[in-house]
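The structure appears below as structure tokens.
A single protein chain has been removed from this complex, and every other one stays in its place.
All chains are identified by letter, namely A, B and C, in their written order; residue positions are counted from 1 within each chain.
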Amino acid sequence: MSKYIIKRFLMLIPVLLGATFFVFCIMDMSPGDPAVIILGPDASPENIADLKVELGLDKPLMVRYFNFIGNLIKGDLGTSYKNNISVMDQIRDKLPNTFLLALSGMLVAVVVGIPVGIISAKKQYSVFDNVTMVVTLILAASPAFWLGLMLVLLFSLNLGWFPSSGMGSGFGGVIKSLILPAITVGSNTAALVARMTRSSMLEVIRQDYIDTARAKGLKESVITYKHMLKNALIPIITVVGLQFGVLLGGSVMTETVFSWPGVGRFVVEAIKTKDIPSVLGSVVVLCILFSFVNLFVDILYAYVDPRIKSQYKAGRSSK
Amino acid sequence: MKNKNEILCINHLKKYFSTPKGILHAVDDVSFVINSNETLGVVGESGCGKSTLGRSILRLNEPTSGEVIFKGENILQYNKEKMKKMRSKMQIIFQDPYASLNPRMTVSQAISAPLTIQGVYKSSEKEKIEKKVSEMMDLVGLASRLKNTYPHELDGGRRQRIGVARALVLNPEFIVCDEPVSALDVSIQAQVLNLMQDLQEQFGFTYLFITHNLSVVKHLSDNIVVMYLGQLVEKATPSQLFKNPLHPYTKALLSAIPVPDPDLKMDRVKLKGELKSPINVKPGCRFTKRCVYAQPECENKDVSLKEIEPGHFVACHLVKG
Amino acid sequence: MTKLLEVKNLTICYKTDLGVVNALNDVSISVEEGKTFGLVGETGAGKTTLAKGIMRLTPIPPGDVKSGQILYNGKDLMKLEEAEIRKIRGKHISMIFQDPMTSLNPVMTVGDQIAEVVINHENISVKDAYVKTNEMLELVEIPSERSSEYPHQFSGGMKQRVIIAMALACNPKLLIADEPTTALDVTIQAQVLEMMKELKNKFNTSVLLITHDLGVVAQNCDDVAVIYAGEVVESGTVRDIFKNMKHPYTEGLFASIPNIAEDVRRLKPIDGLMPDPTSLPKGCKFHTRCKYAQDVCRNEHPKMTLVNDRHIVRCFIQENLVSRRDIDEK
Partner (left out) sequence: MSNITKHDSEKSRSLWQDVARRFVNNKLAVCGLIFFVLLILISISTIMIDIITDNSIYNEYVVKQNLAEKLAKPSLEHIFGCDEFGRSIFFRMVWGTRYSLFIGIIAIFIATVIGGFLGGIAGYYGGKIDNVIMRVMDVFLAIPSMVMAIALVAALGASTFNLLLSIAIPQIPRFARIVRVSVMSVKDMEFIEAAKAVGAKDKLIIFGYILPNAMAPIIVQATLGTANAILAIAGLSYLGLGVQPPTPEWGSILTSARMYIRDAWHISVIPGIGIMLTVLSLNLFGDGLRDALDPKLKN
């Protein structure tokens, strides 16, 4: 198993290099001269030229990219053009908040989505199933940030149960202020997971080995949880992993709605002020985070599905 | 042998595939001859390479090496243009009557496609095409009212008739039949087998009949080859093979057939172990591991077919001529 | 001889988008203790419906068990509560399914899957259940060390042997085997069938063997029923059916298979196709394909008629209402 993890990890490196290079190139295309942005429009050409050399902007793209990577490994993402604060320090403050938000959203999605999907599948065409399918359709079709607005309208402004913005202090405060954003971030995914679980369960119910289990005289509950669920979860794990990327993207918007102090809000501010190092740093960090979550999901996948594990044992790569 | 009209001659044909586990010797040094208007049956169990053999002969898989001599010319050396022309002479009927027909083509489109692809008729010559399609449908016993139906509307037996019509529309001389009746129920299977026999008598086709069903192959073939892990282990006429099987694998195979007669009990020749795939093969007889008669020499000395009695060949160290 | 299982007048249909499929119509069979009963028929004849019906595993909906009794040791399984029938399944009656590739749960080890049935039915400790599991594996000639492996690590023939071990783990009285060897190569088929026969004799299990292969029936069964379009058309001992067949469909089946023992240049297949199960023909279900069919066959439904005390046929020829002569002489 550890060999599998190491191999997956090594496979991640070229992907991350490619992804960061792509992002670096995009950012490089952005209009406006960083030196001019930093020094303001009135700066003298000599000062601008000096600063360019200082920032290494006179060097070719590839050199700058490898400098960037080298610094990234050392934990240095440069400094913000705006306030000269280290980008890494700012992200370090904000990343845990974004991760917390995305993870809570995932938790909402999984804790609500999977059981709802199971019940729906077991009681196909029942009232519960029909209601669930309608609700999930609506949830999946609603923009997350808009759902956030609706939650604020209902639970903060009308009912006054939860704060409408910001992050509370202390454990209770954080939890209280986390609930609405987490539901906002997780709702689309919850709907998706519920629908996936349902169809995956319905697929598994038809399999021959379920007939075998029934023919053994097992109880229906044993068949559901021991035989169906583990098989039905296999495709869902992949979806949940990929959805984490969607959740990170969704966090960007949700953070804006709820003034949540995370990387998302930071990056939106940075874009508006053309603060390229901050944008680049945030995007790269989000990509890395996403890749590591996917790595974790891959490992989990191999853990749940013995076919993947032994495929690896036979000395083959799985994909 | 030479005095008969030999139509197809396979020499040392090999087809290897590279797989993550190593080189798969799907067809490994296979040679045989088929005479015109005869049927050569190829039998073997799943994974023995019999389907790959059929496809390699038609160059649907490009063979790794060897010769496929059709009417005196090695078609493996043909260029694309020449090969395309040659294809009208060599056709194939597939196993799965569901997957072998394009679901978006009607019966008449499926049967006429080879005509337009080969340029026998231009697609503008609608009447000629229509006439030919009607002729073919009549020949294989498909009612002409089915001409505009789609395959998913038809049952397996009728679909297989479409497959036969498509293979015959170009007037081929040689047809590879890859398990053409395996997916059909026995009553339908008999209908299709009779059809194929009738057509052979009428048009003088030569068949390479690939199947795992020993009774079918006995019924149809003039000669039979038995394949095991990519190689031929025995070649004989049906009566030689069924009365006097020589190779231990053939013996095991024949004795495993359940005979539909409660009074006939076969003494089963047992096999050891399970069928493996021919990946990264070692020298020696490939059947050694499962053979109850295996001797030390079997393990390291390669075997090749040798003639034991006229027309009866076997690849086994233990059978002495 | 005591009858272990008696199916009486079982009728099951399925409601589909295309109409009601009459999968089983008034089917009666009986399996005697210690014997192997063969059920022969082609695709869509209703073989699997019958197997699942006996186990009360018919999916409802779309399935609908219209009528019938399933007497196991004289007790009607149709009248049992779900909890009671669960005690029968796996313990008294076990089942082997057609496709070994898909009949085992891919994410459970084979050992767990066998032990599960033992723990479920026998009042023994988990440890003893695994001892029993290993015994069963050795019995089907699979080394017990492999019990912690997953199904995909086994070949098709071995998987089917695992399934046999699982089915026999609680020493059931009746084993229903639904095309147990159809997906296997002929040499593997012979191994599996031989093993089933040995174990059957060892444990004195009765077997209901469902197959389309007349050879498998001839070599393994004591009694046989031939089923066509959801109806039993002929049944009797294996000699009755193979040596003294009466029904034109049974005859057609035999004429359709190339005989390995003698040379027949041309097969005599049954004409036409199996009727659409959503609109079965009136009268005898086989009349559309029967060369002897007369008006009476098209309009009336033939009864089961005795040939001898075991051998029964559903055909008007046997009722002396239709004659074979006119056709055979032509």
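Operating definition for what follows: a residue touches a chain if its C-beta (ideal position, glycine included) is under 8 Å from a C-beta of that chain, and two chains touch if they have at least 3 such contacts.
None of the values given here were measured: they were computed from a predicted structure.
Q: Which of A:Trp146, A:Trp161, A:Tyr225 or A:Tyr303 sits in contact with the chain that's absent?
A: In the full complex, the listed residue that touches the missing chain is A:Trp146.
Q: For the full complex, which residue in A:Leu39, A:Leu103, A:Val246 or A:Ile299 touches the chain that was left out?
A: The single option touching the absent chain is A:Val246.
Q: Would you mind spotting which of A:Leu10, A:Met29 or A:Leu159 touches the chain that isn't drawn?
A: Residue touching the chain left out of view: A:Met29.
Q: If I consider the whole complex, including the chain that's not displayed, which of B:Met83, B:Val281 or B:Leu318 touches that chain?
A: Selected residue, touching the omitted chain: B:Met83.
Q: Of the residues C:Asn9, C:Thr278, C:Asn308 or C:Ser323, which one touches the chain left out of the display?
A: Final answer for the missing-chain contact: C:Thr278.
Q: Pick from B:Lys21, B:Lys122, B:His152 or B:Lys265: which residue touches the chain that isn't shown?
A: In the complete complex, the chain left out is touched by residue B:His152.
Q: List every residue of subunit B that touches the chain not included in the displayed model.
A: Residues of subunit B in contact with the hidden chain: 55, 58, 60, 83-85, 87-88, 90-92, 94-96, 99-104, 106, 113-114, 117-118, 143, 145-146, 148-150, 152-155, 158, 163, 166, 170.
Q: Name, in rising order, the residues on subunit A that touch the hidden chain in the full complex.
A: Residues of subunit A in touch with the missing chain: 14-16, 18-19, 22-23, 26-31, 124, 137-138, 140-147, 149-150, 152-153, 157, 199, 202-203, 245-246, 248-250, 252-253, 256-257, 267-268, 270-272, 279, 283, 286-287, 290-291, 294.
Assume only the chains that are shown with their structure count from here on.
Q: Centroid from C-alpha atoms only, then distance subunit A to subunit B, rounded to Å. What do you get?
A: Averaging C-alpha atoms per chain gives centres 54 Å apart.
Q: Show the residues in subunit B shared as contacts by 2 or more other chains, in ascending order.
A: Not one residue of subunit B touches more than one other chain, so the list is empty.
Q: Could you tell me which residues belong to subunit A and also touch two or more other chains?
A: Not one residue of subunit A touches more than one other chain, so the list is empty.
Q: Of all residues in subunit B, which touch subunit C in the complex?
A: Contact set of subunit B toward subunit C: 45-46, 155, 157, 185-191, 193-194, 197, 212, 214-216, 218-220, 242, 252-253, 255-262, 264-265, 268, 271, 274-275.
Q: Report the residues of subunit A in contact with subunit C in the complex, numbered from low to high.
A: 207-209, 211-219, 222, 226-227, 230-231, 234, 304-307, 310
Q: Give every residue of subunit C touching subunit A within the complex, in rising order.
A: Against subunit A, subunit C makes touches at 52, 55, 57, 85-91, 94-95, 97-99, 102-109, 116-117, 120-121, 150, 152-153, 163, 166.
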